[in-house]
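Handing you this structure, nothing more for now.
A single protein chain has been omitted from the complex, and every remaining protein chain is retained in its original position.
Naming follows writing order (A, B and C), and every chain is counted from residue 1.
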Amino acid sequence: MFLTPEIIAIYTLNIIFLFFSIFAFIISINIVMHWNVNRTDERQYGLEKKSILVATIIKFIFILKLPLFIFFVFTANKISGVITGAMCAAGVVNSISFGLWLFVFKILNLFIFGFWIALHNMDTKDEQLSLTKLKFSIFIVAFMLLVIEIIYEISFFSSLNIDKIVSCCGTLFSVASSSSFSFIFNIPSSIAIGFFYLIFSLLVVFSFLKNEPLFLVINIIFFITALISLILFFGTYIYELPTHHCPYCFLQQEYYYVGYLLYITLFIGTFSGISGSILSMLNRKNRKDFYKKSLLFNSIYVAIVTAYPIVYYIKNGVWL
Amino acid sequence: MSKLSYYLLSFIFLLFSILTIELLYMYSTFSLHVKEKNNFIAIVGLPDLAISNGANFIRHRSYSDTFSIFSNGPELLEYFPSTFTYSYSNNYKNTPSRIEFEN
Amino acid sequence: MIECKNITKIFNQNRHNEQIALKNINLKIKKNELTVLRGASGSGKSTLLSLIAALSRPTKGEIIVDGKRVSKMLENSTAMFRRENIGFIFQKYNLISTLNSYENIILPTIPSNPNEKELTRHVDTLLEMFSITNKKESLVKNLSGGEQQRVAIARSLINNPKIIIADEPTANLDKKLSLEFIKTMQKLKQQNRTIIIATHDPLFFNLNFCDNIIEMKDGHI
Partner (left out) sequence: MKINHYLIGFAISSLFRRDAKSFFIIFIFTSLIFLLSSILFISNSIKEELFITLDSLPQITVQKLQAGRHANIEISRVDKLLKLNGVQSAIPRVWGYYYFENAGVNFSIVGIDSFDKQYKKNFEELVENIDFDELEKNDSMIVGEGVKEILSQNYYKDFFNFVKADGELKKIKISSVFKSSTVLESNDIILMPKNLVLDIFGMSKLKVTDIVLEVANPQEIPTISQKIKNLFPDTRVITNSDLRVSYQNIFDYKSGMFLALFVVSAFTFFMIIYDKASGLSSEEKREIGVLKALGWKIDDIIKIKFYEAFIVSFISFLLGIIVALFFVYILQAPLLRDIFMGYSRLKPAFELPFILDLQTIFLLFFLTIPIYIAAIIIPSWRVAIMNADEVMR
């Protein structure tokens, strides 16, 4: 356990988030239980006003969570200097048994909070606020996830152990390791890449078919395959090292912070696809421009990762 | 755009330019003498700077005492908590090592 | 256009300072009519106006404006309703004294993020219409009472409302300016707007273009 200024900052924000979200959680329960658009008593009007407060709180948390995610990676990178053997954030995160889960929850929460705000924007356009009950039921789930994430994060920082020698990403993301990532390496990389491009072309096709359920599913699959193929194949071309598979190291300066660009485009692309499809299924009148947006950002992502091996081949005349 | 917004924007712009000028000035004037310092350290081989200690009492705390760091003078006894810090590493504390290797 | 059914409004209900402001009011105002609510202060005129504009809700009864049950609307929708349908002229003008005329006039349109060119053109026409173009940049607190009144009218028209609600509009004006105001109201009526004026100024009681005069007393019609 150690308290660096960075960790104090993260703790402080977590406490603020926790305080506000508990507040919002209590209101949400009230709304889910008592919301009735046809009633005209004071309680109903009070609930409506409170729902605006909850929406404000959730927007506040979400807007902060985006840069905070990057800051978390920064902090983990910094701590990697202190922890023996860790070379980058990957080592730090995996020095704790639930480190990977913390990451999964962080990403999941970003998706859910972002989706909630999109849902909220759609709901406020509707005079009857017909989605309000659904919206706040979703928030109750999101609150649980947020609490889990915060508990994970606090126990993550407090259980970091400087005496423990951890594995560097080089060994973590290697074929021989027995870490939680290793199952990925049982997949032959040619199949993974073929699958990746197959999914992407399906995504292109579906975005022209404009079928929401298909588009939703394909975006989720695309997100997962994109990550797997990034670790398995494209990462090695970014590092120009056939054995280096780490998905964190390219967030560092040596690789011109390209990782942030990759993750952000992938996030925007899949997020707008997923949330757009769900919203569209809920409300037929919803605008359909999310197809274009999702396709655009996913294509940028694919273009960047594809460029790395091709440039490498042109420069060196061989594949890794 | 109203006049006030215009003033405010130009004020923020002014702040940004002051910041840039300040940063440029500092980048151009400050040099670290990395090479000379490393040469010196290579010969002397002692860690720590001549500032982070009370040089009238002891230097290179990491090579002398295990726990105390900053004491104020040779006449003073050490007192908690200013002159103490927690111990950071088992290697360092000289207790039986608990170094754990993870695969 | 505007229909009030059995409206009762009680302030501080079930408390020691309970006060009945309106009692069983039934009212119908047709489109493009000018209605004068007449009565002493405290007779419930302002309360009735704020109910029609959905600023507050009746304790009992129902109000239907333009086919919408405004008395049952949720807060957000009432704001949208006012923004699109209602122009307000308050008793004390209620301008923001430290903003200039232009900024005061555009206040109702700000949340809907208007197009700059169209908005400027619209404001300029209004300023011209009320001949206060030269006061566009002056702070409201430096304007005379009549000019402030005109800014307030211009503000009520900026969102091109179907209904204009005026609460004691001439209370702070001399006779000449009051007559000018009446002329403006006539002009607005010609533009197919529904107008409701609450006043105890006798100038309004003999207007030839007035469609209804409703007498109010102690919350009754």
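To be clear about the criterion, a residue touches a chain if its C-beta (ideal position, glycine included) is under 8 Å from a C-beta of that chain, and two chains touch if they have at least 3 such contacts.
No experiment lies behind these values; they were computed from the predicted model shown.
Undergrad: For the chain that does not appear here, which of the shown chains does it touch in the whole complex?
TA: Hidden chain, whole complex, touched shown chains: A, B, C.
Undergrad: Counting contacts across the full complex, list the positions on subunit C that touch the omitted chain.
TA: Residues in contact with the chain left out: 46-47, 49-50, 53, 55-56, 75-76, 79-84, 86, 88, 90, 94, 96, 98-99, 103, 106-111, 113-114, 155, 159, 167.
Undergrad: State which residues belonging to subunit A touch the missing partner chain.
TA: Residues 2-6, 8-10, 12-13, 16, 20, 49, 52-53, 55-57, 60, 64, 67-68, 70-71, 74-75, 78, 81-82, 84, 124, 162, 165 of subunit A touch the chain absent from view.
Undergrad: May I ask you to list the residues on subunit B that touch the chain which is not drawn?
TA: 1-2, 4-5, 8, 11-12, 15-16, 18-19, 22-23, 26-27, 29-30, 32-60, 62-64, 69-70, 72-74, 85-86, 88-89, 91-92, 94, 97, 99
Keep this in mind: only the chains that are shown with their structure count from here on.
Undergrad: By mean C-alpha position, what chain is farthest away from subunit C?
TA: The most distant chain relative to subunit C turns out to be B.
Undergrad: Can you give the whole-Å distance between the Cα centres of subunit B and subunit C?
TA: From the centre of subunit B to the centre of subunit C is 67 Å.
Undergrad: Taking each chain's centre as the mean of its CA atoms, how far is subunit A from subunit C in angstrom?
TA: For subunit A versus subunit C, the centre distance works out to 50 Å.
Undergrad: Centre to centre, by mean C-alpha position, how many angstrom separate subunit A and subunit B?
TA: Taking the mean C-alpha position of each chain, the two centres sit 35 Å apart.
Undergrad: What are the residue numbers in subunit C that touch two or more other chains?
TA: none
Undergrad: Report the residues of subunit C in contact with subunit A in the complex, numbered from low to high.
TA: Touching subunit A from subunit C are residues 57, 71-77, 80.
Undergrad: In the complex, go through subunit A and note every residue touching subunit C.
TA: 37, 40, 45, 48-49, 52, 124, 127, 129
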